[in-house]
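Yeah, one chain of the complex is gone here, protein chain that is, but the others are all in their spots.
And then chain A:
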Amino acid sequence: VENVRLLDRLSSRRAVVGTLYLTATHVIFVENGSETRKETWVLHSQISSIEKQATTATGCPLLIRCKNFQVIQLVIPQERDCHDVYISLIRLARPVKYEELYCFSFNPKLDKEEREQGWHLVDLNEEYNRMGVPNNYWQISDVNRDYRVCDSYPTEVYVPKSATAHIIVGSSKFRSRRRFPALSYYSKGNNASICRSSQPLSGFSARCLEDEQMLQAIRKANPGSDFIYVVDTRPKLNAMANRAAGKGYENEDNYSNIKFQFIGIENIHVMRNSLQKMLEVCELKSPSMSDFLWGLENSGWLKHIKAIMDAGIFIAKAVAEEGVSVLVHCSDGWDRTAQVCSVASLLLDPYYRTMKGFMVLIEKDWVSFGHKFNHRYGNLDGDPKEISPVIDQFIECVWQLMEQFPCAFEFNERFLIHIQHHIYSCQFGNFLCNSQKERRELKIRERTYSLWAHLWKNRADYLNPLYRSDRSQTQGTLHPQIAPCNFLYKFWSGMYNRFEKGLHPRQSVTDYLMAVKEETQQLEEELEVLQERLASLQKSQSSDNKVKSKQQDRSKQFGLYTSNNSLANTPQEYSNDLKSFPSRSPSQGDEDSALILTQDNLKSSDPDLSANSDQESGVEDLSCRSPSGGGCLPSEDSGKDSDEAVFLAG
């Protein structure tokens, strides 16, 4: 569709005109500029909702809201066309079969071996071994090898030594969805552990010997403590209400040596609504400070984030300081349980604060333990009541921790944002389906690629320059302040306003420091080389010249950072009353020049933008195609990682 306008939320004057394309996998908007043909790509998987608004004199507005919080406001001249686009997008954004998803057609041009290697990058068996199991207290159990005990659990789980198959099976029958207590994290130093399960089917008075034995087994697996904590992450009222439905929580009288604790994290529906309200605040036009703060408070979002964090802190403390094992559950043990266990693990074990460790953590507590990615993030069209920003909240907890402990994580904010992005993008197969069983049935590993390999390949972009493994923050347990600390929770505009470039500092401190770090390292290495050379007496001229030319290349590379500093930014509208202040629209050149990323610019600052980068919204590789009304479609692998466009400019 031609002559479509793309509006800017902050400045209605900055609308651009272009052509809108719909492909099998993307929506693409290409600006009509003479030089700059900026392209905005959106994967259908990312589309959360489409809203057709009332036709005005200027055309028919269409609002596309994405799961990665991008909001695209288009104005299509003809109502007929707008309707067609609307209907098409509705269908495209609601795939019915897995095969419709992008990951099955995405081709980063890797061979079979590389694809397989990518999937083996994260190995959970290695991880459990690293933790120190199996050992005298914990064993690996294959009782679920055909998924016959619990179809949402993995085939291999770790259980206490004294938990026989009989006990496991018996306990699974007494747990919602048969999700029996299994090991999530083992603390080598003091044998304390974090186990996870779902709620017991205790109703008002039901008991199960095997389930009670299971909890005893967990306690016995930690000789250093004579009791375990059982943490129910639900609000007490909800848990009690569940009893009427034959479920509920553990009665301290029935289970010997447990201390029971409610933590009070709200359910998925509350969280869905909370996010919705927060996004509404983000969409306000020219909000006042009050609009924003009240809106944010009203959404309750930060309160929920804090609740999850507090739960993780409680569990980490129990394990690290008291040396007591903890059994965590919620209702079904696949949402709040996953959040809380992974936050606790992150606090306890510095390994999970490394890039590799973080990937392992997500694989372990989210992927392998059957978090319902498909239902929660809408891979396929499904029940809207199942949708909830569960992993988004976990990812935000990590960001909040990064803000409080800037040296503690090996990775940076961009890493988190890209992971969140790809959980929804379905470009990689890691987060498809609802369980390991479903993924194996679909043969995900043979038919799609792993996100972890892609991120690992580009890991230079995701490093935190302040990370040093010998800092106090990076060793041992992190101790976030519990109270007073409300003010420590900030609104994450890098995530929820990700695509609003005007909001973010134009110069990335992280990128600058990484560049400085690299440059220093290279200069140090070079110094060594030169010193050696000096020591062994000068040789011919040519070797000196080689060194000189290398230096020049590097300064060109880092020249980008100093020149970045002098990129002008444009003022937003400071005057709400347009009538009283007639101002010229800022020259288009200023801001846009920052966004025109030529091949050279990209090369010098973003090391690996080759084949398997995603083609989301942002700047495309301008040299390699020219879409013309239905003509040649770009091949998947010639795109640049568009997220880089956002961060380079911002």
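One rule holds for everything that comes next: contacts are C-beta pairs under 8 Å (C-beta built on N, C-alpha and C of every residue); 3 or more make two chains touch, one makes a residue touch a chain; residues count from 1.
In this section, contacts and distances are computed from a predicted model.
According to UniProt, the chain absent from the figure is "MTMR9 protein", selected among "AP-3 complex subunit mu-1 isoform X2", "MTMR9 protein", "Hemoglobin subunit alpha-2" or "ALA-interacting subunit". If you put the hidden chain back, the residue from A:P61, A:P95, A:P200 or A:G300 that touches it is A:G300. Screening A:M131, A:A182, A:L451 or A:L466 for touch with the missing chain picks out A:L466. Considering the full assembly, A:A408 is the residue among A:I315, A:A408, A:C426 or A:L455 that touches the omitted chain. Residue positions on chain A in contact with the hidden chain: 10, 282, 287-294, 296-297, 300, 302-303, 306, 404-408, 465-466, 468, 471-473, 481, 483-491, 493, 497, 502-503, 505-507, 509, 512-513, 516-517, 519-520, 523, 562, 565-572, 574-575, 580-581, 583-584, 586, in rising order.
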